[in-house]
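Every protein chain of the complex appears in place save one, which is left out.
The first chain written gets the first letter, and so on, giving A, B and C; residue counts start at 1 in each chain.
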Amino acid sequence: MSTAAESPTSEPSFYERKGIASWLLTTDHKRIGILYLGSMMTFFLVGMTFGVFMRLEQLTMGPTIMKPTTYNALFTLHGVMMIFLFVIPGLSAVFGNFFLPIMIGAKDVAFPRLNLLSWYLFMSGAAVSLSSLFTGSGPPDTGWSFYVPYSLRTRTNVTMAVFGVFLIGFSSIITGLNFITTMHRLRTKGMNWMRMPLFPWALYATAWVQVLATPILGITLLLVMLERLFHLGIFDPSIGGDPILYQHLFWTYSHPAVYIMILPAMGAISEIIPTFAHRTIFGYKAIVLSSMGIAAIGSLVWAHHMFTSGMSEVAIVVFSLLTFLVAIPSAIKVFNWVATLYKGSVELRSPMLFALAFIFLFSIGGLTGLFQGALAINVHIHDTYFIVGHFHYVMFGGTGFAFFAALHYWYPKMFGRMYSERTAIVAFVLIFIGFNLLYFTFLVLGLQGMPRRYYDHLPRFHTGHIWATIGSWIMVAGLLLMVINLVRGLFRKTTIPANPWGGVTLEWTVSSPPPTENFDVLPVISEPAYTFNPVTKEPA
Amino acid sequence: MFGGASSFSGKVDAVFLYIAALTIAFLVFITFVMIYLVIRYRRGKGGKAQDIHGHLLLELVWTGIPLVLFLTMFYYGWTNYRYLREVPRDAMVVQVTARQWAWSFTYPNGRQTSELYVALGRPVRLDLKSLDVLHGFYVPAFRVKADVVPGKNNYTWFQAEQLGDFDIECTVMCGVNHSYMLSKVHVIAEQDFSAWYFGDSDVPVLSQAGPAGAPDPARGERIFKLKGCVACHSTDGSKLVGPTWKGLFGSQVTVLTDGKEVTLTADDDYIARSIHHPPKEVVKGFAPQMPKADLSDRDVADLVAYIKFLP
Amino acid sequence: MNPRMQTQTEPPHIVGYATFIKVWIALVVLTGLLVGLSLTHRPNLALLGLLFITPTKASLVIFYFMHLKYESAALKYMAAAAIAALIIFIGLTFSDYLFR
Partner (left out) sequence: MSAPAEPLAAEPAGEHVGEHRDYAGAKLGMWIFVFTELILFGGLFVAYGMYRSMHAHDFHKASGELNLTLGVINTLILLTSSLTMVLSIVAIRLQRKVQSMFFLACTMLLGAAFLVNKFFEWKAKIHHGIYPGSEHLMARPPGERLFFGLYFGMTGLHGLHVTVGVVVMSVMLVFLARDKIRHNDFIKLENTGLYWHLVDVIWIFLLPLFYLAA
């Protein structure tokens, strides 16, 4: 595992061509990945700012820095941006685009132009949904779930926001379609399915969920638009429609969407842990199967968001049972990751710290999910801060931390530069402490009965809100430090070897940053993924 | 948590404790093992890493044990939940009406209130009805929650087991004043409840829609509280979602009609128009958010009388 | 290029005009049967038509016109998975509506 392997190819890197047009018209999967990264980090920072303002408002009781309409718009936009513009495309659009073809030994994805189109759809969706800020009667105030009939009655610009999300959904479908075809058609010689690294596997499972679940969101949002424009009546109780049907359709997509968010994150963790333990992954097959299992069972549990909605008792019991089943593949993954540390040679670099924190935080997220699956408790904690806390543990402690882990892990490969390791660790510690102070307090508040989406709170919740807000400051300080560190790293002139961490997947065999064509000669694979010992694969 | 204010609280808390014990044990275990392995096999120690590809028996064990534990959680959660769906026959039925942004409660004898009064130890069935959008009826102390869905009548029930006042909160985002859609449950002793229930201190108003007599400001005030006007209009001059009613009558107001600004005097006619067709004339500086209320002419007259009565 | 890919990459053999015309005739006949059944004004027969004839017609289009019959096993599995996903989705939603 030499960390100083020399550049295996003299070809110019994919950054070689300059000019705006070379970026905006590119069909290179790596450049599209970078485009996604830039746009998504921007959306993340904006969404984070919204969150900071919400926490500030909750620092005191009663109206202080904003009016209820502003607050309601903030939590809606925070949700829409973080979910549809950050975590759903998240790892698959950034790292999937950049690394999937390289990791399976291909020169690009199956449909490069479609790939670019998908980025444009994503950006126009973002533009359309954010344009609701400035058009009509202001940004939507419904919450990101757009529940009917309020979303049909409110005078705010729900139509625009929903149309934006529709476009983003379309972009997500195209990415999924592209990845499936890529993995079926473009794996290099010798790379059979069971030799494929786990990140591509996770993307494969994700892609199927994207392809099969997103259309439901599409039609649901389309119907919301039609309702608002033409009063079709399908969701509107004053015409005869059933608001619960909306919830079914919405969660039929939006629950699997949670797995669209978390699966690639799990995939990235499955890459990082073996690399820094310097040994093969424990239970490769189990992780592959659990990825597919999560994708399959995860699509069957949506109605656990609706236990108090007045569904039939049969449906309630069925969905509660299925919900507990989906916890199993996640547990299997956690066990396998931890077992991968056994008899390894563990190096605690910043990506590894984020990855281990992921395991801890995701476990809390997953375990708090069990409370909600249990019917009796669900009645109590549904629609409270407990859900908000749980969701942030899974989506931020899970996907968010995995995203940062992946970013620190693949950063040298993507940019051919390096961030400051020491600053990265300081930032990590701040984020980790702030995160837990913020969201663990949310769990407690929820158990005490603090409902979500409240502009104001009762006196008995006040202490909790103060702690949470202080946590948000610590976390944001860490996040900003992390971003500054990563941006500063881009300007530090260093040469990065092809394989700085000692990884064994194909992306570490190409130079950093990779050449335009990825590979001069397509590699031929002759052994399973993650063969570290006894023979360490050196770059060809 | 762990207050036990209703007969359902204990059942929820028992399941909570069961799952909490298991999950905390799991979390501590996995974290401990993780930290131990990181330290034991750290890079600097010089141990050689080994490729261990997996262990079928281990995989089966850590699939099987969680499966069994999860199923017990499911079962325990479900059996205790069933209690909430089986309403005792002798329960008193109270009709709960939710609107943006207020609750009202109608008792079997027609009495209407904006806060819920119940007798200690007596089961109460709540039939939930929404006049506009989704709401959520939630009493944290009782661990009871149910969505209030327009066009569909949901129900829930509870049996209070502790004297005192408990918060009612709306849990489904329902608009600007969602976080102020609060009320209280007053749990009082059986004999106090009977006295209140059969007493005449607070006469039910809306069942009395008799012939119009002289407008009655006192009745207007009750409508003001019961029909949710109070959620958006203050009577002390403070600015809420809608304009305050203090000093409203006879004052000059600037309204937007079809996009034009018009200044007019707030008289009986104007107030009645505003109640019947809220979006027609919206006071400048306020959003057109007022819902249409189902009020009779007499109700409106009484409300106007109440507004006149205000200083 | 992937060697397996090259073996798969050739388009399947050409199916002649006659097969498709036969399928078309079958589709028209089935449509006639379906409409005929519903015109008998017997709800059971009409339902039978809906449950059996319609999927048959759809399968004819999918297998012949859309060529699925001549495609690889992988694609057939995928199609089956997609349709299964749809059926499960409909079934689970009905677990609510049928028991309300």
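Basically, a contact is a pair of C-beta atoms (placed from the backbone, for glycine too) under 8 Å apart; a residue touches a chain by one contact, two chains touch by 3 or more.
These numbers were taken from a predicted model, which means no experiment stands behind them.
Asks: Any idea which chains on screen the missing one touches?
Replies: Across all of the complex, the chain we cannot see touches A, C.
Asks: Quick one: which of A:G190, A:G218 or A:G502 touches the chain that's been left out?
Replies: Result: among the candidates, A:G218 touches the missing chain.
Asks: Which residue, A:R55, A:H78, A:H184 or A:H255, contacts the hidden chain when the whole complex is considered?
Replies: A:H184
Asks: Consider the whole complex, including the chain that is not shown, and state which of A:M48, A:A110 or A:A498 touches that chain.
Replies: If we include the chain that is not displayed, A:A110 is the one touching it.
Asks: Can you say which of A:L249, A:A286 or A:I474 touches the chain missing from this structure?
Replies: Here the residue in touch with the unshown chain is A:L249.
Asks: Residues on subunit C that touch the omitted chain in the whole complex?
Replies: 1, 5, 8-11, 14-17, 20-21, 23-24, 27-28, 31, 34-35, 38, 46, 49-50, 54, 57-58, 61-62, 64-67, 72, 75, 78-79, 82-83, 85-86, 89-90, 93-94, 97-98
Asks: Extract the touching residues of subunit A with respect to the undisplayed chain.
Replies: On the subunit A side, contact with the omitted chain comes from 27-28, 106-108, 110-114, 173, 176-178, 180-181, 184-186, 211-216, 218-220, 222-223, 226, 230-234, 239-242, 245, 248-249, 252, 516-517.
Quick note on the criterion: only the chains that are shown with their structure count from here on.
Asks: Please identify each chain that touches subunit A as well as subunit B.
Replies: Chains that touch both subunit A and subunit B, as defined above, do not exist here.
Asks: How many angstrom lie between the centres of subunit A and subunit B, each centre taken as the mean Cα position?
Replies: Result: the chain centres lie 33 Å from each other.
Asks: In whole angstrom, how far does the Cα centroid of subunit A sit from the Cα centroid of subunit C?
Replies: 36
Asks: Using mean C-alpha positions as chain centres, tell me how far subunit B is from subunit C in Å, no decimals.
Replies: About 48 Å, centre to centre.
Asks: Multi-chain contacts in subunit B: which residues touch at least two other chains?
Replies: none
Asks: If you look only at subunit C, which of its residues touch subunit A in the complex?
Replies: My answer: residues 1-3, 5, 74, 81-82, 85, 88-89, 92-93, 95-100.
Asks: Over in the complex, which subunit A residues touch subunit C? Could you list them?
Replies: Residue list for subunit A touching subunit C: 184-189, 208, 212, 216, 244, 248, 252, 299-300, 302-303, 311-315, 318-319, 522.
Asks: Would you tell me which residues of subunit A are touching subunit B in their complex?
Replies: Its residues touching subunit B are 68-69, 72, 137, 141-143, 147-150, 153-155, 237-238, 240-244, 277-280, 282-286, 308-310, 313, 317, 320-321, 323-325, 327-328, 331-332, 334-336, 338-339, 341-348, 356, 359-360, 363-364, 367-368, 370-371, 373-380, 382-384, 447-449, 451-458, 530-534.
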